[in-house]
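One chain of protein is taken out of this complex; the other chains stay put.
Labels run A, B and C following the written order; every chain starts at residue 1.
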Amino acid sequence: MYSDKYSSVTDAIAKVTRGSRVMVGSFGMAGYPGALIEALADSGIGDLTIISNDLGAPGVGLGRLLSNNQIRGLIGTYYNWNPEVATAYNEGRISVKLVPQGTFAEAIRAAGVGIPAFFTPTAAGTQLAEGKETRRFDDRPCVLEEAIHADVALIKAYKADELGNLVYYKTARNFNPVMAMAADLVIAEVDEIVPSGSLDPECVITPHIYVDVLTMKGN
Amino acid sequence: MYSDKYSSVTDAIAKVTRGSRVMVGSFGMAGYPGALIEALADSGIGDLTIISNDLGAPGVGLGRLLSNNQIRGLIGTYYNWNPEVATAYNEGRISVKLVPQGTFAEAIRAAGVGIPAFFTPTAAGTQLAEGKETRRFDDRPCVLEEAIHADVALIKAYKADELGNLVYYKTARNFNPVMAMAADLVIAEVDEIVPSGSLDPECVITPHIYVDVLTMKGN
Amino acid sequence: MQTISEQEAKERIARTIARHFDQEAEAGRLFINLGVGIPTMVANYVTSPRIYVQAENGMLGVGCAAPEDRQDHDLINAGRACVTETPGCSYLDSAASFGMIRGGHVDATVIGAFEVDQDANIANWIIPNGKQLGVGGAMDLVSGAREVVIAMQHLSKTGKSKLVRKCSLPITGIGEADMVVTEYAVFVFEHNQLILRETAPEITLEELRSITEADFIVP
Partner (left out) sequence: MQTISEQEAKERIARTIARHFDQEAEAGRLFINLGVGIPTMVANYVTSPRIYVQAENGMLGVGCAAPEDRQDHDLINAGRACVTETPGCSYLDSAASFGMIRGGHVDATVIGAFEVDQDANIANWIIPNGKQLGVGGAMDLVSGAREVVIAMQHLSKTGKSKLVRKCSLPITGIGEADMVVTEYAVFVFEHNQLILRETAPEITLEELRSITEADFIVP
């Protein structure tokens, strides 16, 4: 199926430049834009800030970017699945900003919907709130968190229509829809492209306004 | 189709008490829980604060509540379709808090997702930001807006399954899904109740966790 | 100075804006939001297939007005007019819809105005005469859309310039106007200056200055 947004994986990744802030959808290996990540690792583009829930496993998927020394900084929630992250951080090779997972998701959505900052009760009084403004609402301490925006988002969806409307598959949805709203350039890896009008308008999760490039594995 | 959440319209409205803050879904007459509103007007329950985009038309729908003197206060965005609102306000019979429509939607969602307050560029420097904290983000003035919560939400959905999962119909969706998250008691008027498992899990808009009571017109 | 009928004036304004959008859409897809009145008429004149209409009440891909025999009162635009679907359209709740606007994803909004001043301030939400009580999505749209196009007749019903030195009515947004299209001229705001871009054939520059209170630059 033809789409004017369609691009090869290689051409799509060529739009990522050295020093970019790159969001990547996934939770572990679910909803993971595998072909795009492989191409990004193959490209050797460096000095990246990767914004993702986790960093896969050592040398696998997003983990490859770390093994390749392509990463300058990480913003995310959970790196225990990839112990190389703690090692690189301890050795001063990368910066790491840990964010509670719900705050991370909400801050990415906030960037997408034009909310520069919000208060949340999550993390109040903990180490992760240090240096952040705290204010009471309904007598509950809340932390001011700022939106998280990226230059590029690499996301994984199940189907796209020709226009670029997206639907997802089960728990592969995770961070992908919010990341689709929060980056200047959004590249979606999909399994299939279907004709416009064949996705139910009630069930479109990411409207095509958010999607810049469509790509598919093996193309 | 049986649901343990099912209730008659009359029994459902009996849960609304004098002085309640009541959210009502709709944009004009689209996505409007008509049977619930008629029953609320018939009940004569008073001293209500109605949180809704607009107030329908004079003596029609939500407008009936005003004609009936059931309203103490309004929180909403657009009352030009019902000039009786301005009259009642000018005569000091009701209080009215105007909120920009996008801020209104976001503040209701915020209540639903546990965000007590957020900054938004909308309305900065205008009359509707008077008395509110303003702070610059990326050199843009933004207004601090607080979440809008209600005691009861009266919403309109298209179909429910037996559990109370909801889907909507076209632009009748509007404020209904966010209101479903933002009230202590959520009463949904639906056109049809279908078996559990017959709604596509990818397309459920309001998961049943948010819905307390299901009702249908004419029952 | 030749006079133009009100109908002719409105159509000319709508055509001018449509032509502007057609040109912009040559570079790629264009997402626009159209207010009530003249702005809605713009949809009748755009010819590019790459222009998509967003309605803030919760729809992307709004089609033409619904024929009388195929009206669905749950398929409306923000002016409560019955509309139609286009292939690839989708529905949104109000928070998602205004998130799309506030997040800067909508390329342009066309709105009417009571006054626009030479500092790009817009007054279009209220005339403080006690008869109106509504803001709707006006503030969200002017602060959220990337380009704000004002569609208004040059003079008020009482013959006063609507392009003023300083707004006397409550403003909708500070410095948000990007383009002003009247039946006599097209102006743009650039580097905090109001610049004349086009003049209608039946008016001289001198005549335009005489009916325009605001100072403007002729390049």
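Keep this in mind: a residue touches a chain if its C-beta (ideal position, glycine included) is under 8 Å from a C-beta of that chain, and two chains touch if they have at least 3 such contacts.
Owing to the predicted nature of the structure, the values given are computational and were not obtained by experimental measurement.
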Worksheet, complete the sentence: Not-displayed chain touches, in the whole complex, chains A, B
Item to complete: For the chain that's not shown, point to the residue among B:G34, B:P58, B:P141 or B:P207 touching it.
Response: B:P207
Item to complete: Looking beyond the chains shown, say which of A:S3, A:T122 or A:N165 touches the absent one.
Response: A:T122
Fill in: Option touching the unshown chain, where A:V9, A:V85 or A:V213 are the choices
A:V85
Worksheet entry | Hidden partner interface residues of chain B, rising order | 109, 111-115, 161-163, 165, 181, 196-197, 199, 201-202, 204, 207-210
Worksheet item: What is the set of chain A residues that contact the non-displayed chain in the whole complex?
Response: 27-31, 53-54, 77-81, 83, 85-86, 89-90, 96, 98-106, 108-109, 120-128, 141, 168-178, 205
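The rule is short, and it goes like this: only the chains that are shown with their structure count from here on.
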Response to the item:
Farthest chain from chain C by C-alpha centroid distance is chain A
Worksheet, complete the sentence: Whole-angstrom distance, CA centroid of chain A to CA centroid of chain B, is 33
Item to complete: Provide the list of chain A residues touching at least two other chains, using ranges where the numbers run on.
Response: 113-115, 201-202
Worksheet item: What residues in chain C touch two or more of the other chains?
Response: 91-92, 95, 98-99, 101-102, 144
